[in-house]
Every structure is written in C-alpha cells, then in structure tokens.
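I have a structure I would like to understand better, so I am pasting it below and will then ask my questions one at a time.
The other protein chains are all here in position, but one chain of the complex has been omitted.
This part shows chain A:
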Amino acid sequence: MKIVAICGAGIGSSSILKVNAERVLANLGLEANVTAADISSVRTVAADAQVILTSSEFVEAIGKTFADVIVIENYFDLRELTEKLEKSLG
C-alpha cells in the first residue's frame, strides 16, 4: 500500500504528516509505504497511491485521482489520523 503526504514544499508539514501516519499505521499493525511530496509533483508521486494525506488548501490542486484524499486538520492529533486512516483503509 502506498500513502502520499502532500504539502507546499514537500518538507516540513508533509514530513510531519508522514512521520505521524507511520506511527498510526504501526499502531494499527498495517504496512504501508508513506512518502512526503510537494503539490507540484502530486501527479507523478501519487499516481499509484491508495491514499493522499493533505490539508484542505491542496484538495482542489490535487484534482481527479484514484486515491482516497484525506484532509487532516491537526497534524499532531494521532487520534484524528487514526480515525480517518481506519475509515479509509478499513
């Protein structure tokens, strides 16, 4: 399974999302490859992704995709990440 965290720079905020998503997936006992990327490379990076994690600002720019786009409000709230990832993957 492939999950992509998208932000403006591809570092900083998306990296935090990547780190915390990996923690949540480990807690859930799920294996996935989580990458962080910037919005300009979403087409190539997320082409084969099942899930895109991002904030609401990027939803429109991501556009049509086969991936499930999950909007995260609080990047540090592992409960929010767990609930949304479980819903998407379950």
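List of remarks:
The rule we apply is simple: a residue touches a chain if its C-beta (ideal position, glycine included) is under 8 Å from a C-beta of that chain, and two chains touch if they have at least 3 such contacts; residues count from 1.
Note that contacts and distances are computed from a predicted model.
In the listed set "L-lactate dehydrogenase complex protein LldG", "Ascorbate-specific PTS system EIIA component", "Cell division protein FtsI/penicillin-binding protein 2" or "Acyl-CoA dehydratase activase", the entry agreeing with the UniProt name of the missing subunit chain is "Ascorbate-specific PTS system EIIA component".
Checked against the full complex, the candidates A:L28, A:I62 or A:L78 give a single residue touching the omitted chain, namely A:L78. Hidden from this view is one chain, which touches chain A at 7-13, 15-16, 18-20, 23, 39, 54-58, 73-78.
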